[in-house]
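All protein chains but one are shown at their positions in the complex.
Every chain is named by a letter (A and B) in the order it is written, and numbering of its residues begins at 1.
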Amino acid sequence: MAALTDNTVRTTSRRIIGDEMIVFILMTAVLAIVPMTGIYPYFVMQGLCFALLACAFNLLLGYGGLLSFGHAMFLGTAGYVCAHALKVWGFPPELGIVAGVVAAALLSIVTGVVAIRRQGIYFAMITLALAQLLYFIYLQTPFTHGEDGIQGVPQGKMFGVLDLSHPDTLYYVVLGGFLFGFLAIYRAINSPFGEVLKAIRENEQRAISLGYKTDQYKLLAYILSGTLAGLAGSLKVLVAQNASLTDVHWTMSGEIVLMTLVGGLGTVFGPVAGAFAIIAMQQYLAGFGQWVTVIQGVIFVVCVLTFRRGVVGEIAHYFKRSL
Amino acid sequence: MRIRLAALLVGTALTFGMTFAAMAQDKVTDKNVKIGVLTDLSSLYADLGGEGSVVAAEMAADDSGLKAKGWKIDVISADHQNKPDVGAGIARRWIDTDKVDIIADVPNSGVALAVNNIVKEKNSILLDSGAGSSELTNTQCTPNTVHFTYDTYMLAQSTGGAMVKAGGDTWFFITADYAFGHALENDTTAVVKANGGKVLGSVKAPLNTADFSSYLLQAQASKAKVIGLANAGGDTTNSIKQAAEFGIVKGGQKLAGLLMFLSDVHSLGLNVAQGLNLSETFYWDANDQTRAFSKRFSERLKTHAMPTMVHAGVYAGLLHYFKALEALGGNPHDGAKVVAKMKEMPTDDPLFGKGVIRIDGRAIHPAFLFEVKAPAESKGPWDLYKLVGTTPGDQAFRPLSESKCSLVKH
Partner (left out) sequence: MSINLQALSAQLLVGLINGSFYALLSLGLAVIFGMLNIINFAHGAVYMMGAFCAYFLLNVFGIGYWPALILAPVLVGIFGMLTERTMLKWLAGLDHLYGLLLTFGLALIIQGVFQNYFGSSGLPYAIPSELQGGINLGFMFLPIYRGWVIVCSLVVCIATWYLIERTRLGAYLRAATENPTLVRAFGINVPRMITLTYGLGVGLAALAGVLSAPINQVRPLMGADLIIVVFAVVVIGGMGSIMGSIITGFALGIIEGLTKYFYPEASNTVVFVLMVLVLLVKPTGLTGRAV
């Protein structure tokens, strides 16, 4: 059976690092000057949160070959815990973020132990079912305030000095969080751990026969992915100042898959591009919003049928570079 | 030479001065208004709000009479997709870059509360009609928010109170198991008890339950006179449909839909919904004025549906907003100032009649208890309700003495 993605371009490792470095510096530079360009910063911040989320998801699917259809549960869990910590317990923002991330990490350990027992489509169905279970739990628990969500979350002062209610300050904090997560994922992909993960994706039986305990590697990837998705969830709370049920609903999980698919599975920058594309679509197509779901569905179908490498994957393939 | 220079200087100064004066004048007499209808155009609330709310806003702009007086009124709309993030994002963008003055409708409490925070932060206006959360004018009230039409507290007061008075003194609740359902059940329970009724039991059904038969069997076994449905949307329509199947209304028990709209009843059909009790603050067939409005409304709407109370609230709320602007002599683009003016002036419109907007932002008007007609009584596809009881505005909504709103001084 053909592998899930054919986005791996075989070139010497030095050149890969070179190309990716250039694009990374470009991306960082562009993102760093955004507040000075007059582009609407709120939109970019939201995009950054989803970009990190999609990158975390991509670590699992693009490199580990595991399709999680329940990644919204990490986003939402971290969001709820972070929002609750900030609003009710009066945590400072840095501790609120940590609280959200820790909650997502714990959740990923618990769900990972269950989900990792099956592969392929079973894994997808199990993660979806687990996320739905969590959705109902959050719906019914009083601290989430059901449909109302946790609203008006205070942004506070980070480390006591950075006033996050100032848009520019908030922007650079979110950008910092995104870059931290992005580099962590990049580091993981290019480490021996990442190589084993790719080997498992290509052929799990062979990896097992080489003596690797593949379940442990998969679980580790799952936990890393879930934790970083949690970081995205915490940051998102600071930006949106609310945490709501939509972040744990299955439609959100679907959107995460879509972002990654559009951008390019198993590419370093694809999920970032995909996330921005989908978020822009949601915000700017809101005028004829009735059709947003249909458009998303069409993109899914078109991507799967004709465009499996995604935008960045196609570009990389054309130039025979790895991005 | 020197004199000419002086004259030139004086002339320049005068010209500048006049320009400034003109600019300052412009500020007060700015007659541009931009209305953003933020609603659900595609999903759960699209029938009770959606396109109809946009039409209602446009009609309010046309009927205000301001256009003839040289005002320029734009109505734009967007779909919040029932996502607080998306809704908040649109609201921010509207206020920051599109210079929207007032955001109207916003069904879905989660989105409404998120927008509520934004209009306060940016000193804009939220004129909510579609959301049910009474928190908008309670713990989360702001000087920039006006809540028209209904809220969960009022639904409980009207349905609970009027039904007990009509003899339905024993209740059993089928409650959606989340904050909204619990609030609705608790509020209604309090009203039922205050009026001398008894609650025999309740069952918590998870959201999006497809099959309500288990819960209905329990409600049937309780022998309560009234079965209160503290749920919404698809859950309510499914429970009513299945109650008909189990012969609950035929068996002598009454169903009370605690949050239902005309659009829900219409889509259920009279065969299934007959005998159901529910509260609304507006019914299209109430009097000549509402009929006239509704006729024009349905002609403008693609689906030719009759207006729900949410549509009526968007229309009436905006009419009142325009009156406040006119009284201010122009659009000051200062949300809190306009809202203060709206609260100062009594409301009076063809759909809700005379009323007030209280200090907490709550619009006060009477609430009606309706019973859904039997098919034989109905004369047309939209002839659905008969009036059973009326709760005056001052009793229908949460009294200020119980309010936790920071704007209310106790």
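Everything that follows uses one rule, which is that a contact is a pair of C-beta atoms (placed from the backbone, for glycine too) under 8 Å apart; a residue touches a chain by one contact, two chains touch by 3 or more.
These numbers were taken from a predicted model, which means no experiment stands behind them.
Undergrad: What shown chains does the left-out chain touch?
TA: A, B
Undergrad: So one chain is hidden, and I want to know which residue out of B:Ala221, B:Ala292, B:Ala374 or B:Leu387 touches that hidden chain in the complete assembly.
TA: Residue touching the absent chain, from the options given: B:Ala221.
Undergrad: Given the contact definition stated above, which residue among A:Val88, A:Ile121 or A:Leu210 touches the chain not shown here?
TA: A:Ile121
Undergrad: Looking at the full complex, which residue from B:Asn186, B:Gln242 or B:Ser298 touches the chain that isn't shown here?
TA: Once the missing chain is taken into account, the touching residue is B:Gln242.
Undergrad: Which residue among B:Asp211, B:Glu344, B:Glu377 or B:Asp394 touches the omitted chain?
TA: B:Asp211
Undergrad: Can you name the residues of subunit A that touch the chain not displayed here?
TA: On the subunit A side, contact with the omitted chain comes from 1-4, 67, 69, 114-115, 117-122, 124-126, 128-130, 132-133, 136-137, 140, 250, 254, 257, 261, 290-294, 296-301, 303-305, 308.
Undergrad: What residue numbers in subunit B mark contact with the hidden partner chain?
TA: Residues of subunit B in touch with the missing chain: 42-47, 177, 203-211, 213-215, 217-218, 220-221, 233-234, 237-238, 241-242, 245-247, 263-264, 267-269, 271-272, 303.
Operating definition for what follows: only the chains that are shown with their structure count from here on.
Undergrad: Averaging over Cα atoms per chain, report the distance between subunit A and subunit B in Å.
TA: Computed from C-alpha means, the inter-chain centre distance equals 37 Å.
Undergrad: So in the complex, which bits of subunit B are touching subunit A?
TA: Result: residues 41-42, 46, 76-86, 88-90, 92-93, 96-97, 108-110, 113-114, 116-117, 133, 135, 140, 177-181, 206-207 of subunit B touch subunit A.
Undergrad: Note which residues of subunit A are touching subunit B in the complex, please.
TA: 40, 42-43, 46, 136, 139-140, 142, 144-149, 151-152, 236, 240-242, 244-247, 282-283, 286-293
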